[in-house]
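Mind looking over this structure? Questions follow.
In this view, the complex is presented without one of its protein chains, the others remaining in place.
Chain lettering (A, B and C) follows the sequence in which the chains are written, and residue indices restart at 1 in each chain.
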Amino acid sequence: MVVAFKHYYMNKRGFASDNNSGVSPEVIEKIIEANNGHVIAYGDDPYTTRAIELFKKHFGESAVPFFVFNGTGANTLAISAINRSFNSVICAASAHINVDECSAPEKFSGCKLIPIETPDGKLTPELIEPHITGIGFEHHAQPKLISISQPTEMGTVYKPDEIKELSACAHKHQMALHIDGARLANAAVSLGLPFKTFTTDSGVDILSFGGTKNGLMGAESVVFLNNKFSENFKYIRKQGMQLASKMRFISAQFIAYLENDLWERNAKNSNNMAQLLYKKICQFDEIKITQPVEANGIFAIVPEKIIEPLLQEYFFYAWNEKKNEFRWMTSFDTKEEDIEGFCDTIKKHL
Amino acid sequence: MVVAFKHYYMNKRGFASDNNSGVSPEVIEKIIEANNGHVIAYGDDPYTTRAIELFKKHFGESAVPFFVFNGTGANTLAISAINRSFNSVICAASAHINVDECSAPEKFSGCKLIPIETPDGKLTPELIEPHITGIGFEHHAQPKLISISQPTEMGTVYKPDEIKELSACAHKHQMALHIDGARLANAAVSLGLPFKTFTTDSGVDILSFGGTKNGLMGAESVVFLNNKFSENFKYIRKQGMQLASKMRFISAQFIAYLENDLWERNAKNSNNMAQLLYKKICQFDEIKITQPVEANGIFAIVPEKIIEPLLQEYFFYAWNEKKNEFRWMTSFDTKEEDIEGFCDTIKKHL
Amino acid sequence: MVVAFKHYYMNKRGFASDNNSGVSPEVIEKIIEANNGHVIAYGDDPYTTRAIELFKKHFGESAVPFFVFNGTGANTLAISAINRSFNSVICAASAHINVDECSAPEKFSGCKLIPIETPDGKLTPELIEPHITGIGFEHHAQPKLISISQPTEMGTVYKPDEIKELSACAHKHQMALHIDGARLANAAVSLGLPFKTFTTDSGVDILSFGGTKNGLMGAESVVFLNNKFSENFKYIRKQGMQLASKMRFISAQFIAYLENDLWERNAKNSNNMAQLLYKKICQFDEIKITQPVEANGIFAIVPEKIIEPLLQEYFFYAWNEKKNEFRWMTSFDTKEEDIEGFCDTIKKHL
Partner (left out) sequence: MVVAFKHYYMNKRGFASDNNSGVSPEVIEKIIEANNGHVIAYGDDPYTTRAIELFKKHFGESAVPFFVFNGTGANTLAISAINRSFNSVICAASAHINVDECSAPEKFSGCKLIPIETPDGKLTPELIEPHITGIGFEHHAQPKLISISQPTEMGTVYKPDEIKELSACAHKHQMALHIDGARLANAAVSLGLPFKTFTTDSGVDILSFGGTKNGLMGAESVVFLNNKFSENFKYIRKQGMQLASKMRFISAQFIAYLENDLWERNAKNSNNMAQLLYKKICQFDEIKITQPVEANGIFAIVPEKIIEPLLQEYFFYAWNEKKNEFRWMTSFDTKEEDIEGFCDTIKKHL
């Protein structure tokens, strides 16, 4: 959980969240391009058709994407697509769906979440198996979905083989595997692999694929990689309040993201900047990095004395207040000078 | 209910829906302006602060607005803000919440909708009173909210006195009055009155105020005019999957809409174009206009023979298929030439 | 809707509701018989096995019954068994599920109810067809279930052919047909037909079959007649809070009801008593019977002057307060002397 120390740090690039950043210029351009006359609302338009083609290019022909507004919507509706209300979802205790959605999954799907403690945000079959119990026993919510975050909320990244093990585990138990891919581009860049390799080709059934945290304005999606589950999803999306009337403007963002290499350029920058920040922070003996830096998040335990002065100049969130552990996120627009400024400020107060 | 005859009519301005139109250039400009560095996500940013000020200017100091993604979200969450699950909502049978939300209000709020048949989409205390029954009787869902659409789905507009009578009726029964104002600007222009007069000052408790149908990209809101209901709404919005991370880009749209007169200019154009279309259609004896044209919608019964040929060139929706009744909507970007082209096509096929 | 005039009329047999009556002695006997040592809880016991056999005897081998606590539970869970949350239920406006369940069906299933006005509580394909619209259109809750009450809330009874027409209508549209059979025994006796004829053999898919109103203590059921829908129902019942731990005591009631002819004897008495009451009431010119008396309910418009004095001596419910229309129900334990006493009291006050 993340508690805000409230301030405005007007328009200054910082390390609080990739959600605090703005939008890549290419995205605005595509929006302007799509702003041309009338097209049918709710997705029956050529921009959405084009965006769907691009999803199929990146995730394979079997991919059936549905565009939605935000990550809470994508995750909650993905769960509702797979599960009936008497099913349960196995996830890491640190998962966004467990910690940061204000119980939206439980409310909308009726399902129980089974949170599992992990050292680094990553689930394994060994951690999961003991929780697949009570099958056929009506008193027990029936496990039906394993949900992982890629990269995890701790900034760690699953290897394709780890994902294959999880999908095998899920399928062995007639369950499905879901990825919360709000930052999937950062994982792809970290792995140096195309999306398809560690999603469709690794047995993932359903994916929340987001672009908002990587330079889009507000464009997320539920992608069925194994399309047996997609049949009724159009109704679930509408009833779930996630069907955009002027859909073309979400689709235009995904066109900008996926047509050329914007997703990759943006994620590369934020991952690279995270590495740079990591290296510079390592020079401060008083600061302890607590997780491997594999995507664009850095977790660090910070000396008490610098917290308040640092927060005067940079807004960011506590990850674990009791341990003085904080989270710093780099972003598609982070510049070297931002990292230098931040590290200089740290140095000044140490 | 509206059934689609499917086609693409690529980028050609038509009369199917104001949702089919694009975005006013001023909106894009404000979005670009807001795309400046980092600000705190989820609404704790200066653009949202400014947009909230503008809502207070238009709806009064008591107004507490919350921005959401779409109309389904605004209406469903407004109901959930006022009602507990054992309450019911009295609405016109033609109301969007009853017909066009795929049961999103029932699913999320748990409430029953009490649909009332009306000739013109407008509720009155006389129509409502017989349905306020079973108060205190636990077998009966307890009426708690009256919901009206302004303008109605039939394109008719409530006068302030009619709204005052409805709010008096609601308050007499310890109920609240909600307006679905997805096209509220069209009503304001039609009445020639500021928003506040026929909302806050007419006893309305809660409002879904939308801009998407009038030239915004995707910006809707739940506005508490009587703020005793707003306390927990931030949780309801988040759990309802309607909290935008990059909120500033919704807020920027509302700034463009409300800071100058964009809302008014756009609504005036669509209302004026509806009047022009109405006048021109009246010249065709074979076409029967079925509702007063008070906002930007025209309802017309059309001879069988012209339906197919007309739909070949213009996409639009049936309102009542059995009666060959269709709905034509004008929009902020409708031009005189569009109406001439449409009427020429009608003429050709009559 | 039914509004209570509150009083106690301690242990006096009246005509307010068959729910006000007690329990047949045979039922108590079977409960005592089942109260023997330990058996496995939640239905895995020989009494439940026996009761299920009896259901199969009466409804056919395909019948799969699940026992629940009450009618609200049976109806709400039956809807949830057939529908997903984006589906709708077509029912009479007078249906118990629409009027008297405090929105339990909407809350638990998420579905919309489509209430249809009827003169006598009976639906027909002609009344239903116009409401089967918007199929495949994601904005519209998708009709999936037709629900009828047999007998209706107005005390009228569907003939088998009428039910066959309704099931044909449902199946033509890939929908299912549900009967709310809270008083199904009264219908069977009225028709002089075995249950199976006008349920399973008439194409009914799912049935709420109740005994509580006809001499049981508290025993209702959801019966799948077309068992393709029953697969997950054990989870729905448990999650729906309707799984009894000491199930044997519900099962024992159904054994008493169905093993011999208790269901028939009880229903015959109440139907016969309704006919007797009907005949006697017909002698009062000032009282107008408003519905055919086909089961155990009588609906009558009563002169204003006798209402209050009559309610001083007999508790009963208004059906339509505005019209001074009241409902009188006979019951399994109604005696001729009760009817005479009631009619004498009416006479006295007329």
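To be clear about the criterion, a residue touches a chain if its C-beta (ideal position, glycine included) is under 8 Å from a C-beta of that chain, and two chains touch if they have at least 3 such contacts.
Note that the structure is a prediction, hence the values are computed from the model and not measured.
Seen in the complete assembly, the chain not on display touches A, B, C.
In the complete assembly, the contact with the undisplayed chain comes from A:Gly110, out of A:Gly14, A:Gly43, A:Pro65 or A:Gly110.
From the set C:Phe195, C:Tyr235, C:Tyr278 or C:Phe342, the residue in touch with the chain omitted from the display is C:Tyr235, counting the whole complex.
One of C:Ser21, C:Ser167, C:Ser208 or C:Ser230 touches the chain omitted from the figure, and that residue is C:Ser21. Residues of chain B that touch the chain left out of the display are 42, 84-86, 110, 138-139, 141-142, 232, 234-239, 243. Annotation for chain C: contacts to the undisplayed chain at residues 4, 6, 8-14, 16-17, 19-23, 28, 31-32, 34-42, 44-46, 69-73, 76-77, 101-104, 107-108, 212-213, 217-218, 235, 238-246, 249-250, 315, 331, 333.
The omitted chain makes contact with chain A at the following residues, 1-4, 85-86, 88, 99-103, 106-107, 110-113, 115, 130, 133-134, 137-141, 322.
The criterion applied here is as follows: only the chains that are shown with their structure count from here on.
Touch-path distance (fewest steps) from chain A to chain C is 1. By C-beta pair count, the most extensively touching chains are A-B.
For this pair, chain A with chain C, the centres built from the Cα atoms lie 50 Å apart.
Centre-to-centre separation of chain A and chain B, using mean CA positions: 33 Å.
Multi-chain contact residues of chain C (touching two or more other chains) are listed as 85-86, 110, 138-139, 141.
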